[in-house]
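Note that one protein chain is taken out, while the other chains of the complex remain in position.
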Amino acid sequence: MKVLRTLVIALFLVVGCLPLIWLGITAFKHHPDTITSSAKFLPVPGAPIAGDGIAFSPTLEGFEHLAEPHPGVEFSFLDHLLNSIIIGVASTLASVALGTSCAYGFSRFRIPGAKDWLFFVLSTRFMPPLAVVAPVLIMYRALDLPNTHLGLIVLYTAFNLSLSVWLMKGFIDEIPRAYEESALVDGYSRASAFFRIILPHARTGMAVTAVFCLISAWNEFGFAMTLNNAGAVTVPVYFAGLQGNTNGVPWPQIAAGALIFVIPIVVFTVLVRDHLLRGVTFGTIKQ
Amino acid sequence: MKKESPLLKVGFVAPTLLFLITFNLYPLLYNIVLSFTNKQLSQDEYEFIGGHNYQAIFDAASNPKFGQALRTTAEFVLFAVSLELVLGFCLALCMQAKFRGKPLVLTLLLMPMMLSPAVMGLFWNLILSAHNGILNQVLGGAGLPTPHWLTEPSLKLCAVLLVDVWMWTPYMMLIALAGLNAIPGYIYEAAEIDRASRFTVFRRITLPMCAPLLLLAVLFRATDALKQFDLVMALTGPNDTSTQTLSALLYQLTFANQKVGLGSAYACIVLVLVIALATVFTRYLDWLATKRQGA
Partner (left out) sequence: MRARLTSIVLSISLCLLGSSCKHDSKSEAGGSASAALADSAGAAAGKTVNIWWAQWAPADGLQQLSQEYEQQSGVAVRVHQIPWSSYQDQVFLNFGNKVTSFDIVVGDSQWLGRGATGKLYLDLTDWLPTVVDVKTIQPQALRYLCEYPAGSSHYYAAPGETDAVGFAYRKDWFDDPKEQAAFKAKYKRDLAVPDTWEEFKDIAEYFTQPQNKRYGTALLTGRGYDALAMGFQPFLWEFGGSWGDPVSFKTKGLVDNAGAVEGLTFMKSLLKFAPNDGPNMDYGKTLEAFTSGSTAMAMNYFAFYPTIVKSLGDKAGFFVMPSHNGKRFSSLGGQGMSISNKVSPEQQKLAKDFIAWFLKRETQEKWTKKEAGFTANSEILNSAAFKQATPYNAPFAQSMNFIQDFWNVPAYNELLAAAEQRLGEALDGVKTPKEALEAISTEHDRIFKEAGLAK
């Protein structure tokens, strides 16, 4: 039984990680080596390019070309990475701030129609982005928001609010009311109780929520592609735009860029690994 | 205890709700308005044309696209979620035991679901290429058939399914693991005393006790799978009949065919379905919460 178990886990581990490992290997190849009909996975310095066999000559070409734009494009991958960072961080900060205060309200106060409001908040997560992108685009055009950072920041904030509210409500529900009650008895206002008592205790929760909001904004594609296609372009849209390149899809560049793009996600996943379950189920399941 | 000023309550909650109303409710309503017009993507002016768009959608003879997209999406959701459930649950069963390096293995296993579908989907193009992709090279090397994943019509949806299952099986595993770990140890001990067979234990204890959480996972995953767009765009493009999910159809109509009015009509129908699903979902969440509190 134990052997079977180990085999199954090993199999899943290999299948799960192999594409990522292949991504890593591809990032260090010359372009012709990435499209050969025999897989090359053995880095041997000085191996012939596009030869036969499994050896390839490792190179940093993919990474070097990341920083220089290829002809006809004004922005390099690093510009797009910066866009992703700006949009991701700003929308996360706003999401967490708004979500925490809203969650506090639902957690501590009796709000009329709370259940319906919370349902409304959750249902926004179910909407396919493509179903609402047309009215949003028209609304944005009137406000001159397409192709700006602000446009996507505001949109991502709105769409991460459901995650933020539900996650933070779960965290705040766990903070005993007794803490604020004593502060209130001592004469503090509700607002200052919020900032002095709740926020410090909710720090972990806010960090976890921030990570999930950031990952969600980081990986988002549907809205980014349709709203920000000519300015403030984020990394996933930039990669999608490399398809159909007449010089052949630049796989080493894409792999190198994808590696850099994925590293923050990996770091954050490791940081919140204890709260992963909670994060991916909107706080409805706690371990 | 002084009475809370209602203004304070509002102050905490209102900004968020306003945000959500602006970005979720308003587009919904505007969608409905747009669905009765013939707005084009690159033009500013448009006119109202009554229910013409809806008529075109339901006139199945001249427009099988909607039915086809519904069918494709339903197939996708059904197969994706089922496969992920089965595989995830099996993996969770194996991961239940303690072993050295478990946290590391767990984190590694969970990596695929945290990545951007758009970016990984693009890279999977290289892996699945019939010409020089590594998957076919591995299969060929092992003597297995090497199908043309991205060009054979019957296999294109399989390719999208493959990547989706690769990406989201860890999700199901994570939740199944939580479900399995929530079963108290004494029940297993009692079963052992009764000398119940492994299979009986599994059938009568493990599965039923996991079921509520598994169902929750299924619902979560199903609602996400319904939105499937990134992988379709990356692997086959939005105009391919074999993989045209609802979101891909919406993109094709609104952005490639530039018929915003018609796209909005489709979107309204999709949103009705989504709201129905969301209602079922939250009812179930409520039931689950009360059940767990009771138990």
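Chains here go by letter, A and B, matching the order in which they are written, and residues are numbered from 1 within each.
Simple rule for what comes next: a contact is a pair of C-beta atoms (placed from the backbone, for glycine too) under 8 Å apart; a residue touches a chain by one contact, two chains touch by 3 or more.
Note that the structure is a prediction, hence the values are computed from the model and not measured.
Only one residue in the set B:T169, B:T206, B:T223 or B:Q252 touches the chain that does not appear here, and it is B:Q252.
Among A:L13, A:V89, A:A114 or A:M139, the one in contact with the hidden chain is A:V89. Mapped onto chain B, the footprint of the missing chain covers residues 40-44, 62, 129-131, 148, 150-153, 236-237, 239-242, 252, 255-259. By the touch definition given at the top, chain A reaches the unshown chain through residues 35, 37, 69, 71-76, 79, 82-83, 86-87, 89-90, 93-94, 96-97, 101, 137, 141, 144, 146-150, 153, 191, 195, 199, 226, 229-232, 240-249.
Definition applied: only the chains that are shown with their structure count from here on.
Averaged C-alpha coordinates give centres for chain A and chain B that are 17 Å from one another.
Every residue of chain B that touches chain A in the complex is listed here, in rising order: 1, 4, 8-9, 11-13, 15-17, 19-20, 22-28, 30-31, 34, 39, 87, 90-91, 94-95, 97, 103, 105-120, 122-127, 131-132, 134, 137-138, 166, 169-171, 174-175, 178, 181, 213, 216-217, 220, 223, 226-227, 229-230, 233-234, 246-247, 250-251, 254-255, 260, 263-264, 267, 270-271, 274-275, 277-279, 281-282, 285, 288-289.
Chain A contributes residues 2, 4-5, 8-9, 12-13, 15-17, 19-20, 22-23, 26, 34-39, 98-99, 101-102, 104-106, 109, 111, 117, 119-136, 138-139, 154-155, 157-159, 161-162, 165, 184, 190-191, 194, 215, 218-219, 221-222, 225-226, 235-237, 239-240, 242-243, 249, 251, 254-255, 258, 261-262, 265-266, 268-270, 273, 276-277, 280-282, 284-285, 287 to its touches with chain B in the complex.
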